[in-house]
Each structure stands twice: as C-alpha cells, then as structure tokens.
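All protein chains but one are shown at their positions in the complex.
Chains here go by letter, A and B, matching the order in which they are written, and residues are numbered from 1 within each.
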Amino acid sequence: MCLAIPAIVVELRDGDNAVVDLDGVRKEISLALVDGIAVGDYVIIHVGFALQRLNVDEAERTLSLFRQLGSEALGAASTVGARP
Amino acid sequence: MKAQYARPLDVKHGHVDLSHGSGGRAMAQLIEELFARELSNDFLAQGDDGARLADPRGRLVMATDAHVVSPLFFPGGDIGCLSVHGTINDVAVMGATPLYLAASFILEEGYPLAELARIVASMARAARAARVPVVTGDTKVVERGKADGVFITTTGVGVLREGIDCSGARARPGDAILLSGTIGEHGMAIMSLRENLAFDAPIVSDTAALHELIGALLDAVPQLRTMRDPTRGGVATTLNEIARQSGVGMLIDEAAIRVLPPVEAACELLGLDPLYVANEGKLIVICPPEHVDAALAALHAHPLGLAASLIGYVHADARHFVQMQTRLGGRRIVDWLSSEQLPRIC
Partner (left out) sequence: MKYIDEFRSGELAAGLAAAMRRDANPEREYRFMEFCGGHTHAISRYGIADLLPPNVQMIHGPGCPVCVLPIGRIDQAIRLAREQGAILATYGDTLRVPASQRLTLLRAKAQGADIRMVYSTSDALNIARANPEREVVFLAIGFETTTPPTAVAVLTAAALNLRNFSILCNHVLTPAAMHAILSAPQGVPLDGFVGPAHVSTVIGSAPYEPFADDYGKPVVIAGFEPLDVMRAVHMLIGQVNDGRAVVENEFTRAVTRTGNLRAQALVAEVFELRESFEWRGLGTIPASALRLRAPFAQFDAERRFTVPYKAVADNKACACGEILRGEKRPQDCKIFGTVCTPENPIGSCMVSSEGACAAHYTFGRFREAAA
C-alpha cells in the first residue's frame, strides 16, 4: 500500500489536523504520526495521514545528482561516438 | 360566474409526488407550469404527445443517452444542461447537424420542485444557446428510493451533412489523432464533490455542446475519418473503441496530452488516471495526415478548441493495442478500462 505523495502544508487545524495543498487542490489530513510540522513544510501523505516531513534539501540534492550522473554519462557517450 | 381558480404549482416549496406522474390533472399542471414554461417553443405549445417535424433534407441521424449523474448539480453545470449537450454531441460526431431533442424524465417522489425547476431552466438555456429545441417529452414519477432524484434520457435527431462519412471504423494506418483540449475535468469535478476536496479554484465540468466546433472542423476538413467525444471511460476507452472498430493500433504521446494542474493534482490525491476520467466537452478526431494543419487551425479558431493538440498516430496492429510513449521515454499500453475505475490507495 505505497501510494503516497508530497504536498505542502498550508494551514494547521485543531486535533492534529492540517490542510495540504497540491497545485491548488486542498485536502484535510491528519498530523497524528508526525511532530513539529509548520505551515510551509512539505509532508508525504498516505491514506489521509502525513507519514514524514519531506526533506526539501535532500530532494534538491537528489535531483542535482540525477542531473550530474546524466550529463556525465551522456557526455561520455557522445565522446565515444565522436571517436574516429 | 367566477373564473375557475386553479391553485398554482408551489414551485418554491413543493415536492414531486406520485400524482405528478399519474397522467391526471397534477401531471398536466407540472408539465404546463414547470416544463413547458421553461422549454417553451411552438412544438411543445401544440400540447400533443409527439412532435411533427419538418421534412429533413438528407439522411437522418438519431442518438440517445440516459443521464444518471450524481450529484445533480456540480461546478460548471447540472444534469439538465449535461443531458442536452451530451445528445447534441452524439449526433454531431456522426457528422450530422443536430435539429431536435426529446427529453424524458424519471422523477423520484419527494424531489424538491425548486430544484427540478432549476434543472429544467438549465436545460432550456442550453437548448436555446445551441439552437436545438426540446420538441417533445415525457414525465414519470417513481417511489422514493427508486431513483437518484432525477434521471433524464434525451434523444436527438439530426441530418447528415452532404459528403461527410464519419465513423469509428474508418481510422487507418498513418492517420493523425487529435484531441480538442485538456482532459479529466468533468469526471474530477464530480469526484471532488463526492470526496470533499476543497479548491482554490474549483475544477469545473467542461460540459458543452460541440456541434458548432464540429461544424467548423468539417468545413475545413470534410475528409475527417472519425470523431468521438471521450465521455465515460475517458480518452483511453474512446481510443480503444476506435482501434477495435477500425482494426488498427495507435501510438500516442503522453507529453502531448494536456491536463490542467488541479485536475492532475486531484487525480494524484485520489489515485486516479486522467486518461480514464470522463469528459463532456472534448473531441477525439481521427484525421488524414495531410489535413492535420487545417484541422488544428479550425479547432484553435473556436473557443472550445483553443487547447487542441496532435497526440499521436494510427498504425497497423493486428492486436489493436493503443500504445503510449510515456513522458519518461518508455512505452506502455493504454488498455481498456476493466471496470469502474476504483481509486488506488496503493
């Protein structure tokens, strides 16, 4: 049961609840499983619960790594192709 | 002698009851004061059980559709205008000019007359805007619990345009596949209401009468092979239907299919695939490759076709698969919907 997506917290409500926003769609979810979430944090939500805060620095680092791996590999590939 | 006093129908506070369907005075009053008042035209004014229509110049086309949407009112429309648009579209995609509509209502005992009046007024507005009158109709009432408020069946009649031959069986290898705009809005407008999603700007149903857009398209490209509106089951189902009917395969490009951000987000949140979500104001067009530019120009020139795009091509395939190049670069098939799309949690 793995379908979970990251969304930004836009409002905190009573009783451990919060409202998240995904491209203009808002949904109320529960923060009962996580601590210290603030408005502006990204959380991963699954069946109406936030499972974890998304570490946005790590997200950016991961994407940079993908870009770097890609340009190395494609750069190497095009060098290979250019050999006479 | 005093003129007969007839107590008017209490549209504001009244409810449908079984007498409204019994064929007696109450039913006549409902028809006169609620239906005919809104849908007024010369045909209905005759007061007959049927309508005498003008001699058609050409081949007749007929289509029918039952509408059981729930909830009855949704952002962008209601069951009333939906039933008008849907049947107009079914006639128009055949390459015919829609001329007349018939509407039959099944009403649930207890349904508020004020809401019924809103629905009928909406139908009337839609019919007037489309210039296709509702010329005859019927009303029945069923006991509480036997209907979801209101069910409407509309039947449309039109005349085939000269020289047009549009059919789901005509797609052939090399043909282009066009989509008239963004997808998934109607289905998600309904789903979002049911699932209590909130929005900055609500997802609005795209329900619309497409006959004028189709007219412009056929003026530009009379050689069109197929037109179909991707309603229940979405674009995926419509493409599979055409592929099977024509005995061909298709390859579409995920990146060319446009989905509005809130629709994409709502699908993501509910675990649904936009390709399978209903549309009520969009067209799939199969077009000979040499006429793609003219077809797209005609679509883009019309308000309902602004976001039209070329999404793929037809090719020979004995297995009739609809394949898709994913935005990632790999391939998958876009299969038939196996049954009602259940939201994924996994």
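A few comments on the model shown:
In this text, a residue touches a chain if its C-beta (ideal position, glycine included) is under 8 Å from a C-beta of that chain, and two chains touch if they have at least 3 such contacts.
Source: prediction; values computed, not measured.
Panel shows chain A; residues 1-6, 8, 22-23, 30, 32-35, 42, 44, 46-49, 51-52, 54-56, 58-59, 61-63, 65-67, 69-74, 76-77 of it touch the chain omitted from the view.
Listed by residue number, the positions of chain B touching the unshown chain are 195, 255, 261, 264-265, 268, 270-271, 319, 321, 323, 325-333, 335, 338-339, 342-346.
We take it that only the chains that are shown with their structure count from here on.
If each chain is reduced to the centroid of its CA atoms, chain A and chain B end up 37 Å from each other. Those residues of chain B that touch chain A in the complex are listed here as 192, 197-201, 261-262, 264-266, 268-269, 271, 344-346. Listing the residues of chain A that touch chain B in their complex gives 1-3, 5, 7, 19, 21-28, 47.
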